[in-house]
Structure formats: structure tokens, C-alpha cells
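What you see is the complex with one protein chain gone and the rest in place.
We call the chains A and B, going by the order they appear; numbering starts again at 1 in every chain.
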Amino acid sequence: MNKHMKSVISLTAICAAVSLLLAVTNYVTAPIIEKQQSAAANEALYQVMPDGEDFQAVDLTKYELPDSITEAYSEKNGGYVFKITTTGYSSGFIIMCGVDASGTVTGATYIASSETLGEEATYGEKLKGATLDTVESVETVSGATKTTSAYRNAVKDSLGAAVILGGGSVDLRSDEEILNDNLSAALPSAEGKFTSVFITEELTDINSVYKAENGAGYVFVSGESFIATDNEGNVTSETKLKDTVETNAKKLIASTLTEIDISGYADMPSQVQKAYKTASGNYVFDLRAAGYGINGDKYTASGEYIYIKVSATADGKIIACETVSQKESDGIGSACADSSFYTQFNGKTADTYKDIDAISGATVTTNGYTTAISKVFEAINILKGGA
Amino acid sequence: MNKNSNMSIFLKGLLLENPVFVLILGTCPTLATSTTVIGALGMGLAATAVLICSNAVISLLRKVIPDSVRIPCYIVIIAGFVTIVQMIIHAYLPELYDLLGVYLALITVNCIILGRAEMFAGKNSVGKSALDGAGMGLGFTLALLCMATVREVLGAGSFAGIEIPFLSRFKIEYLTKAPGGFMVYGILIAVVYKLTHGKAPKKKEFSCAGCPSAGFCNAACENTPVKEEN
Partner (left out) sequence: MDTFRSLIIILMSSVLVNNYVLSRFLGICPFLGVSKKLNQATGMGISVIFVMVMATAVTWPLQHFVLDKFGLGYMQTIVFILVIAVLVQFIEMALKKFIPSLHKSLGVYLPLITTNCAVLGVTIENVSEMNYNFVESIVNSLGCGLGFLLAMVLFSGVRSKIEESEIPESFRGLPATLIAASFVSLAFFGFAGIVDNLFA
């Protein structure tokens, strides 16, 4: 028994002694370890805000911040650092962005990305010093437009989030989101899904028309006003534009297209793929323009075409023009798909169609496009002559 | 040379009774942490520190610790020193701490340490035990360094993280992976055997008797058919 007691006592004593020794060592090293771990965690924070002091994590559940923001840290001098997960070209990447008390970007860097980053890796440098007003004007890197614009949107979200955290409010919606919100406000029964309607009739005081994907009706945009109609073109709400819209709507909704067989016209330009005529006598053309890599209108060299849809009156005035699809160089010729480019042709005639602003840096694309447009006027004459 | 002279106690761990290449102890950390020279050096020195301290303390307490509970006592003392070393490395060398990961805590079950406690420290004076610990620890470090040098220089084309101009173009990456570890270890054991011209007691078979646990599981060794055959 005595022997057993001795064993138990000595084992217990050793355990106690070792525990004591460990407690002492832990007491000495624990603060050092903790300091080191927080320093490592804060390294990325200091990278985007070198003057930051005393970073504290912000409880995101208390604020309505953009969804892309996954972490936020406040700083002693009123600045914030945000961690943003964004979607780039194919998959997401993570960006850290610092915003100081005056709402200026102190630095932005990506900390993880599954994409191969070239020049855009240092894009954060360009965004340094941007504010909510100027961030949109920081140019994207050509050849990496999607990645860098996602980068820029992340920084814009950060700038907006800093305002929200500071107690302000800010509209961070993109142009598409604003448009969709306005359309939905005019026609809630469309459930937020609209498609643009290609305008085939001459309309007055109407900028654009959208159709509800679920068939709930149409929304006509006139200046700043969004006016909903039913499927017959009757305006359902009270508005002083009621008569204007109804006239236009009925005209547009009644417009039906009949395809013209163009194979019988030997002179028909090769750019014209298909032609249609409306009941009111307007023409609609599906055009195939020469993009970069295709020379002239012979289409012999390899390259990509630009597909365009154009409607025009019988006397040769373009009603609407729209780029249907294109595969031009990203960030250069691809601007031909921007509405700011193709809507320039609206209202143009055979004499004025050349008075447009060319796409900068994409002469070939612009030339191919305008050449195709010029064939509209030729085609109308051929069709009229043959009729 | 006097077999019990202090010098020979210290030196025997380096080659003739090298714990890794001759006694075949501590195989797990040898294979696992020898991919980089830095990791090998860190692991070797950490184990050496634990070995010296635990050998000294166990030797100091060898008359107090009752025989029946000596193994649990040894384990507690060793685990204590391992934790202390672990905390110090975590505090002052955080990069090494991340590099070694779980293997740092596993120094506790490194057979070299328990083996030396059982075979040497439990029977010898404090001074000699500490010296034995230092020799064995340095022998362990040396062996790890040999392994790591071969694996990092040929496998990653660098030494201690510094790139070697020519070799970095012809890396044999196999060596830095697990299979390369077994391979290099096997070849180095054969080389050490050749170098010592068989003077070192060669282990024909790696078996129970070589295990430091053999001390407290005699029953197991006697009952199992696994016996040292040389």
C-alpha cells in the first residue's frame, strides 16, 4: 500500500510541477504570441492603409452594406478598410481597400485571385486617391476590362460602404440596376424582368421601349418618365403623357414584320442578310458588318462579323439601330456594342450617317460598321425600285 | 578510448550510435521534416533542447521516481519540455512554428527522447545524462541535416531557401515528396553502414526490441513472434 501511495504521490507531484512550469512559460509567451498573430492578421490592413492605427473589426450585421463586402475594419482616425469578394472574368477574387475619413482611397490590393493577373494586378495603384465621384473615371486596363471593372466596382462599393458606416446614405446601383428599378416601379407585375423592344416605327417623344418578359405589358420611356401600358397599348396610370404614349404604343404594337425575299435582287449588298417590311411601309434589316480582321466587304479574310439590326422609313431615315452581337477586341472595338455608339445612327439619313463619333482606337471596326449602315440606304432604293 | 569518458559519451551519438542512421529511432520526424534544411535544423535543435533538459531532469529525479510509474513520469516530463519549447518557438520564431506544425508537438513521442530516458538517463548521473542528450540530439540534428541537404539541394534546387543557380533548373521534385523521403533515408542508412565498415551495430531487422517502448512492454516483446534476429 505504502509503495502504491509513493507512486501516486510522486506522479502527481511531477504533474503538478510540470503544470506550474508550463503555466509560467505560458504567462510569459502568450502575450507575445497574441501580438504576433494580430500583427500577421493586420499586415494586409496596413498595406492598404499605411497610416492606420488600432484597427477594429466592424460588425457587418448592423449595417446595410453592399453584399460584396465580407469584412470591414474601422480605424482610429475615422478610416475604414474593407475586404471585398468580387467576381471577375471567370471566378471571384478578393480585394482589400482602404478608405480614409475624407472618403479617399488610401490603397487597394488584391490578396487572392484564381485568375491569372497581368497588368491588372497593379490596377489598385491607379485607384489610389479616387473618391466616390472620381472612381468611375479611372480607366480600366484594356484587354482586362472585365477584371478591372470588377476591381473598380469593388473599390466603389468600399467608398460607398465607408459613407454608410459614417452614417450617410449612398446610391451604389449600377446604371442597369437603376433602369430595372425604374421599369419595375412603372410595371410591378413584370416581376423585374424586361427585354428591350426594337423600335420599328417612327415614335415621337419616346426614347426606348421595354416589354415585360412575362407578358404583363410594355413600359415606354419618355425623357425621365416611365409609363406602363397593357398589351393593347392602353396607358393604365394617370399621366399628362397619356395621349402621346398611347398613340405611339398602338402604332408600335400594331407593327408587324413581313420578310422580303432578297434573293431575287441581284444588286442587294452582301451586308444585308435579311430584310423585312412593316405594315406601315418601314424597312427592317439584319446586317452583317465587317469587323476587325475582315477587309472590305468581300469577306475573304478570316475575322469576326458584327451583326446589326436597323429599322428605317421608306424615305431613307434610320429609326433605330442596335448591335445584336459582336466579337471585336475586348475594350477596343467592343465599344460598338455600347448604346452610346449605335444610337448615334438614330434619325440619320444617307447624307448624314457619317456624322458620328468614331470608336477611338478602332478605325477598322467603325469603318466596317458605317459601311454596313450605308448599305441600308442602297437596299431601300433597290427594294423600292423592284417593288 | 575509455568507453565511459565524457568525450565518448558525447561523440557516440554523432556517428557510431547515431540515433537516426544506426539506432533507427525517431524515424517519423526524420522523414517528415527533412524536406527543407531550415525545417530540419529547427526540428533537430528543438528536439536537442528537449533531450538535454529531459535527460537532465529525469537523471536528477531517478532516485525519487518509483520504478512502477517511471514511464508515465518520463512522458509527463518530456511532454512538459516539448510544450515549453513549442511555446518559445511559437513566440519568437512563428515561421518555424508554422513550418513544423504538428510535428513539433509530436517530439513528445519521438522514440529517441523516451529511449534515452529509459536507456541512459534513468541509470546515469546528471552531467553524463545531459551530455548524452546533447550528443544524441546533435546526432539527430546532423542526420536530419544530411537528409534535408540531399532532399532540398537535389529536389528543390536550393539550400536553406537560397536558390542554387544550376541545380534549380534540374529539380528532382520526387525527392521533396513522401516517397523521396523513404528513398533517401534508405540510401543514407546503407551509406553510413558502408562508411563505418560494419563497426556500427547494424540492425538487420527493425523490430520490437529496438523500440524504446520495449522497456515497458516486455510482455509484448516476449509474446510476439517479432524478435530481433541479429
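What we mean here is this: contacts are C-beta pairs under 8 Å (C-beta built on N, C-alpha and C of every residue); 3 or more make two chains touch, one makes a residue touch a chain.
Not measured: the values here are computed from a predicted model.
Among B:Ala46, B:Ala130 or B:Ile189, only B:Ile189 touches the chain left out of the display. Within the whole complex, the absent chain has one touching residue among B:Ile9, B:Ile58, B:Met87 or B:Ala156, and that is B:Met87. When the whole complex is considered, the residue among B:Met7, B:Val64 or B:Ala178 that touches the unshown chain is B:Ala178. Across B:Met7, B:Cys28 or B:Val64, the single residue that touches the chain missing here is B:Cys28. Within the entire complex, the positions of chain B that touch the omitted partner chain are 24, 27-29, 31-32, 72, 75-76, 79-80, 82-83, 86-87, 101-102, 105-106, 108-111, 114, 174, 177-183, 185-187, 189-191, 193-194, 202-208, 210-213, 216-217, 219-220, 223-226. Residues touching the missing chain, restricted to chain A, are 15, 18-19, 22-23, 25-26 (touch as defined at the top).
Heads up, the rule we're going with is that only the chains that are shown with their structure count from here on.
Averaged C-alpha coordinates give centres for chain A and chain B that are 61 Å from one another.
Within the complex formed with chain A, the chain B residues making contact are 61, 64-66, 68-69, 72-73, 76-77, 79-80, 83-84, 87-88, 90-92, 94. If you check the complex, the residues on chain A that touch chain B are 3, 6-8, 10-11, 14-15, 18-19, 21-22, 25-26, 29-30, 32-33, 36-37, 40.
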